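One protein chain omitted, others in place.
Residue numbering begins at 1 within each chain, and the chains themselves are lettered A, B and C in the order written.
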Amino acid sequence: MKLSIALFGITREIVGQPQLELTVPEGQSVQQLLAGLQQTYPALGELRSLAVAVNNEYAQPDAPLHERDEIALIPPVSGG
Amino acid sequence: MKLSIALFGITREIVGQPQLELTVPEGQSVQQLLAGLQQTYPALGELRSLAVAVNNEYAQPDAPLHERDEIALIPPVSGG
Amino acid sequence: MLIELTDQPIHVAAVLDAVQADGAGAVNSFIGTIRNRSTGRRVVRLHYEAYDQMAVHQLRKVAEQAMERWPMLQKVAVVHRKGTLEIGDVAVVVAVSTPHRAESFAACQYIIDTLKEVVPIWKKEEYEDGTVWVAAHP
Partner (left out) sequence: MLIELTDQPIHVAAVLDAVQADGAGAVNSFIGTIRNRSTGRRVVRLHYEAYDQMAVHQLRKVAEQAMERWPMLQKVAVVHRKGTLEIGDVAVVVAVSTPHRAESFAACQYIIDTLKEVVPIWKKEEYEDGTVWVAAHP
């Protein structure tokens, strides 16, 4: 399936673009997605934390992803 | 000695005037002043509390009063 | 430090501006306004009376105590209204600025809590059928 992943802040700078288009096996989990990305972009693994948001909510590591999901990487937030 | 006592809020209403002029024995304490006033105006004794301010500070019960002191009765405050 | 007792409407934005400081990232403020209800009775308006000189002196002391207790406090402003106030009117504004936020909450709360205990200001609530000096009796 095809996933589109929105990138913000330092993840956008690490990857070098605001959006990533990936083709991954059906039913891939949040955890598997992160593992793959951290292999391709080792600097992602150096962050204090890295969460995945699915449809505007923080997703659990074992949550399966779907093609229509709005997915984003969430590096450590620093609002306020 | 002569004391002038400023009255506010409910104490002003109980006494019926904003200022009391009293002649008391030299060296009278805060406590003695209060006891005398509560005898003359029993309604003062029904308040939740009644403090005496001397020169803008709360006075201890055994503090002696002086003729030039700025004295005020302080019923329960309710600012804010 | 801005300490004021006034019979004029309080301009909240001006009080907040008074605590702005380039080194202060956090401003906490408390605004006390006149409620339309008190212990279940409908309040029509309120009358605040103050022992002016002592009130200002005690307000200043409370602010100074806060600055001793939280040395990182940058600026403090306390403005209290007196006279007759209508529902919704601002009775008091406390504002403090600090580099970090936790202290701004603690210091602001300390100031308003202590103000309500020690500053000689009295309010008389007016209802449709009478008036009461708040907290006067047990």
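Methods note: contacts are C-beta pairs under 8 Å (C-beta built on N, C-alpha and C of every residue); 3 or more make two chains touch, one makes a residue touch a chain.
Here the structure is a predicted model, which is why all the values come from computation and not from measurement.
The chain not shown here is in contact, across the full complex, with A, C.
Although one chain is not drawn, the whole complex shows that of C:Ala26, C:Val44, C:Met72 or C:Val132 it is C:Ala26 that touches it.
Contact with the undisplayed chain is limited, among C:Ile3, C:Ala18, C:Ile34 or C:Met67, to C:Ile34. Listed for chain C, the residues touching the missing chain in the whole complex are 12-13, 16, 20, 22-37, 87-88, 99, 101-102, 104-105, 108-109, 112.
In the full complex, the hidden chain is touched by chain A at residues 6, 8-10, 13, 46-48, 53, 56-58, 72, 74-80.
Everything that follows uses one rule, which is that only the chains that are shown with their structure count from here on.
Taking each chain's centre as the average of its CA atoms, chain A and chain B sit 71 Å apart. Separating the CA-averaged centres of chain B and chain C is a span of 25 Å. Shared contact sites, meaning residues of chain C that touch two or more other chains, are absent.
With touch defined as above, chain A holds no residue shared between interfaces to two or more other chains.
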